[in-house]
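The complex appears here without one of its protein chains, the remainder shown in place.
Presenting chain A:
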Amino acid sequence: MVGGGVIQQILRRKLHSQSVATPVLSWFSSKKAHVDAGSSGVRAFALLGAGVTGLLSFSTVASADEAEHGLACPDYPWPHDGILSSYDHASIRRGHQVYQQVCASCHSMSLISYRDLVGVAYTEEEAKAMAAEIEVVDGPNDEGEMFTRPGKLSDRLPQPYANESAARFANGGAYPPDLSLITKARHNGQNYVFALLTGYRDPPAGISIREGLHYNPYFPGGAIAMPKMLNDEAVEYEDGVPATEAQMGKDVVSFLSWAAEPEMEERKLVDGFQVDIPTIAGSAPSSVLQATEMVGSQVPEAGS
């Protein structure tokens, strides 16, 4: 434990000053030499000191590249975060509207069908009407030809580009990712996407971004191909909620969270008061889980 505390102190010193490697090393070695009488012990600690110095110089260089990881996003209090909380479905509906009007021109959501929206954000009639607005290629027909028809509930949401190459070509080489699972595909996804969308700012002094890219501190590296898309009143919400940038960000992230985890509400109902993680007791029959649902808080055990 003493060794651990000593290393902590050294790291703290190192981070505050740039060039004290040698004195630190000798200080460290001499301190340890007093504790351990044997000469082999001193040699071992000298080697350890050398290793620590190497590690410390590495960390100095690495810390200069914090832009590489992007600014850490804060945690927002999402209404569906609680262990028994459901989605805000009005928010999902607005979020789909934002997606359709702002994002769908570049981002596909090819895992979502119109029928998935029924009962979540729209009624069946509304979803059918929305689907009918798009043209879908179907076929071949009896004559062996492909034909286009209006969309149905069973069709997937339309894709803006025919393939990835077309998407890259239209966006300066960058591929706008499919958003069906984006909040699960990024670390701390919901908070990250919200921070990213609402976090476009002027770059810090000394940083210049090349033509065609935009500065976003949350994006790893800082230079993102997507421009700021959420601007106040870019969308006019059907329910009259003022469409500020933050409101649209919240709604679209609610929609994306639902898209990535449509089963969340049912999962929370099944888990009840148990820990809300995908159950590790995959082998346990569901009747066991349901029986234990109301009996205080329990954590399913693997293999039980």
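Just so we're on the same page, a contact is a pair of C-beta atoms (placed from the backbone, for glycine too) under 8 Å apart; a residue touches a chain by one contact, two chains touch by 3 or more; residues count from 1.
By our rule, contacts and distances are computed from a predicted model.
Considering only "Small ribosomal subunit protein bS6m", "NADH-plastoquinone oxidoreductase subunit 2", "Myotubularin related protein 11" or "Complex III subunit VI", the record for the omitted chain gives "Complex III subunit VI", by its UniProt protein name. Across the entire complex, the residue among A:179, A:243 or A:259 in touch with the chain not shown is A:243.
Touching residues on chain A toward the chain that is not drawn are 63-64, 66-67, 71-79, 90-91, 195, 198, 201, 204-208, 217, 222, 232-233, 240-247, 249-250.
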